[in-house]
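The complex appears here minus one protein chain, its other protein chains still in place.
Per-chain numbering from 1; labels A and B assigned in written order.
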Amino acid sequence: MHEELIIGGFGGQGVLFIGRLLAEAAFREGHEVVFMPSYGAEKRGGTVWCHVTISDEEIGSLFITKPTMAIAMNSASLIKLEPMMKPESLLVVNQSLAPQEISRADIQVVSVPANDLAAELGDSSVSNLVALGALLAGRPVVPLASLTTALEGMPAKNKELLQLNKRALEVGYTRAQKDAVPHGRR
Amino acid sequence: MTLDTPELDTVLYHKPEALEDYPFHFCPGCGHGIVFRLIAEVIDELKIKERAVCVASIGCTVTSYHYFNFDGLESAHGRAPAVATAIKRCRPNLVPFTYQGDGDLAAIGTAEIVHACARGENITTIFANNAIYGMTGGQMAPTTLLGMYSTSTPGGRQPSRAGYPIRVCEMLSTLDGPAYVARVSVHNPAAVRKAKQAIKLAFRAQLANLGMSLVEVLSPCPTNWRVEPVKAMDWLVEHLLPQYPLGEYKVIPAVADLKKESRRA
Partner (left out) sequence: MPKKILMAGNIAIAEGAILAGCQAYFGYPITPQNELLEHMAKRMPEEGRVFVQTESELAAISMLYGAAAAGCRAMTSTSSPGFSLQQEGISYMAGAELPAVLVNVMRGGPGLGNIGGAQGDYFQATKGGGHGDYRLINLAPASAQEMMDLTMLAFELADKYRNPVVLLTDGFLGQAMEPVIIRQPVTELPDKPWAITGAAGRPKNVINSFEMEPANFQPRVSLLLQKFERIKQNEVRYQGIHLDDASLVIVAYGSASRSALTALKMARQKGLRVGLLRPITLFPFPYQILADLAQKVSDFLVAELSSGQFIEDVKLAVGLDKRVELASQYGGVPLAPETILETIERMSKVTIGR
């Protein structure tokens, strides 16, 4: 296996958290991983990025230029990500904040209204985990169960939040499996 | 009853000329923006835009020169008073001022500010004290309060390991060089008005060749204090004011005369 994932979104959307979480899970599954966050002043206001490479070989570049997977948490990151995607790659789009049409026909797109689904769970701040769940449904890089295990190892404020995070992962996963709306054709 | 409406062409409030049409990039609720506006108003009122020079320091205000509509330059971390010294000595007609954070002025730049004051350089320093290293992400500053959390004092600042906060105005006012040293704050409109008066007096002291003038402004950093903007103002009042009392710490007689003059005017 060799997957290269870029996640993009606003500061505060938990972009780094889900990147780190997936990296932890993949690491526990025995893969080589690199988690490369954007850092410093970028964190304030603008778009936040992270790059996660998961492989069964020694990983070279710390950066990803042609992702095989991506999550666009907002419209600004979708605009940047769409043209970067490798053919046949998987693009997960947070439809709630990135409703625009996607023109590329050579990539697989999974759209989930991550913020709306998270709000239904009672807290729109877990939209990141909904999106990560959807990614996993589109491409099972790690088993869902190993993500939930990794979640338990991450710093969390309290038990309720941990449960909520798990629920959000599952909701995203099931939604993407069952009835992911083909993007731009709603 | 009729309402007293101002004539439509009466301008009540406008962006100071000395400010560039350039958005501040500070976090919501940051104090730096308020202080910048005050400086710009003062420069407008004193009509010194053509002579003013902003010597930026290193911190969240590193790009100060983008916001002001007059000459400005970067200086290495902590060295702004030395840069301003040279500008004033080489071109005495200019009105250089430094804008420095607490890390910049009271840690890495302690030597430069002390010696600019000791020499009584005829420059002005606006010193924004937010008790934290803002730009680098919230490490302990020399002004961080005892017990206060920072990313490099994870259990709160402990004097046994990290020493005590520095009171800059108190310390510098023991020197003979400075003409005017004052501490102000921007936590409410009344405080902001007083802050502006102090900043104006500082610039007037320089214009009257009276020597070094320094205004410390207590300024909120909601991001690194980890509180919401409005709460940050309360936090400032509750925690910073007791440690850093407001007031004038040094006013030489000639500056006192300037003050009287403006009261008469």
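Quick note on the criterion: a contact is a pair of C-beta atoms (placed from the backbone, for glycine too) under 8 Å apart; a residue touches a chain by one contact, two chains touch by 3 or more.
From a predicted model like this one, the values you see are computed outputs, not experimental measurements.
Engineer: Among the chains you can see, which ones touch the chain that has been omitted?
Structural biologist: Across all of the complex, the chain we cannot see touches A, B.
Engineer: Write down which of A:Glu58, A:Glu88 or A:Glu101 is the residue touching the left-out chain.
Structural biologist: A:Glu58
Engineer: Decide which residue listed in A:Arg20, A:Lys80 or A:Arg139 touches the omitted chain of the complex.
Structural biologist: Considering all chains, including the one not shown, the answer is A:Arg20.
Engineer: Spell out the interface residues on subunit B facing the chain that's missing from view.
Structural biologist: Contacting residues on subunit B, toward the hidden partner: 58, 62, 74, 76-78, 103, 107-108, 110, 133, 135-137, 139-140, 142, 151-154, 161-162.
Engineer: To test your reading of the contact rule: which positions on subunit A touch the chain that is missing from view?
Structural biologist: Interface with the chain not displayed, on the subunit A side: 20, 23-24, 27, 32-37, 39-41, 58-63, 65.
The working rule: only the chains that are shown with their structure count from here on.
Engineer: Counting only Cα atoms for the centres, state how far subunit A is from subunit B in Å.
Structural biologist: Centre separation, subunit A to subunit B: 43 Å.
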